[in-house]
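Data first, discussion second: the structure below is written as C-alpha cells.
What you see is the complex with one protein chain gone and the rest in place.
The block that comes next holds chain A.
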Amino acid sequence: MIEARGLTKRYGPKTAVDGISFTVQPGQVTGFLGPNGAGKSTTMRMIMGLDRPTAGSVTVNGQPYAAHRSPLTEVGALLDAKAVHTGRSAYNHLLAMAATHNIPKTRVQEVIEMTGLQSVAKKRVGGFSLGMGQRLGIASALLGDPKTLILDEPVNGLDPEGVLWVRNLARYLASEGRTVFLSSHLMSEVALTADHIIVIGKGRIIANAPVKDIVDGGAQHTVRVRTPQATQLAELLTRDGATVTSDEPSLLQITGVEAPGIGELAAASGIVLHELTPVTSTLEEAYMLLTADSVEYQTESATQHVGHGVDAPADAPISEGAQR
C-alpha cells in the first residue's frame, strides 16, 4: 500500500509534482499513466526516498520508505534500467545489492533465472541492451521478495515476448496480494495490465479510477460530417448545444449529438450530406483528451474542489472531464 498526501516537488521555479494525493491498494495492479514529463518518475523517486518532497509526504506500507528496518523486503523498485554500474556484471550487481540485506546467493540465482538473465549474468552491464537492462532492473526489484513493487516504465525497450512477460508477472504479483504500481506513457499498455489507473498530467492527478471507468468515461463519441453547406449546419447544431470543430471547409467534427439526430436535423433543414460517420475514439485518444486538457481542466477543478471540500470523490473528475 502506497499513500501520498499533498506530495509536491519543485525544481527551482518549475513544479514537477503539484500537491498530489493518492492511494495505491494491495492486491491489484495500479497503472500510473501520463505523458513524458508529467511527474511520474519524480513521484516514484519520492516514494523511494531518493528525492526529497518540497511539501507533503508519502508512506509505503504505513511508514516512510527509509523508516523500514528491511527496505528491500518492503519495496522493490525499477526506477531506471540503467541504475547499475556499467563496469560490474549483472550477477555481481545483484550480489552486492543482496548483501546489504543478508539475502542469500540462492535468491540471487533465483531472480536471475526468473528474469531469464542466465546467459548474460556474468557479463558486464555496460554491454547490455535496453531490454536486458530492464530485466536486470526487475531482477533487483524482486530480490527482497517485496510486498510492494514500483516499476517505472517496465516494458520500455522490451521485445513483445518481454512485454507479455512483464504483464503476466505484474498480474501474478498482484494476485499474490502484493501492491504493484507501474508507470507508463502508453494507455494501451496500462489498460491491458492494470486494474486501476491514476492519470497524471503536468504534475497533477487528472483521473484516479478503475480501468473500466477510465475507458468508458474517456471514450468520446464524435460524428464526422461532410457537407457542402457546412456553415449552415454548424450554426444549427451549435444552436442545439453541440460542439462543432472543423479542419476543412466542408468537414465537421461534431460532439454532443448522435448521428441520427444530425441526419434528421439536416433533412428537416434541407441540407445535403455527403458523409455521416460516427467515430468512437480509441483508448489512446481518450487518454490524449484527458492529458491534453490538463491545464485547462486544473483551473476548473481547483474551484470545484473548494465547493466539494476535501471529500470530493477521487473519480469525480473523470466523468466531468469526459463530458466536456
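Going forward, a contact is a pair of C-beta atoms (placed from the backbone, for glycine too) under 8 Å apart; a residue touches a chain by one contact, two chains touch by 3 or more; residues count from 1.
Operating definition for what follows: contacts and distances are computed from a predicted model.
Going by its UniProt record, the hidden chain of the complex is named "ABC transporter permease subunit" among "Polyamine-transporting ATPase", "Putative tricarboxylic transport membrane protein", "NADH-quinone oxidoreductase subunit J" or "ABC transporter permease subunit". Taking the complete complex into account, A:Gly87 is the one of A:Gly87, A:Pro249 or A:Gly270 that touches the chain left out. When you scan A:Asn168, A:Ser188 or A:Thr277 for touch with the missing chain, the hit is A:Asn168. Residues 45, 48-52, 65-66, 68-73, 77, 79-80, 82-89, 92-93, 95-97, 99-104, 106-107, 110, 113-116, 140, 142, 144-145, 161-162, 164-165, 168-169, 172-173, 176 are the ones on chain A that touch the missing chain.
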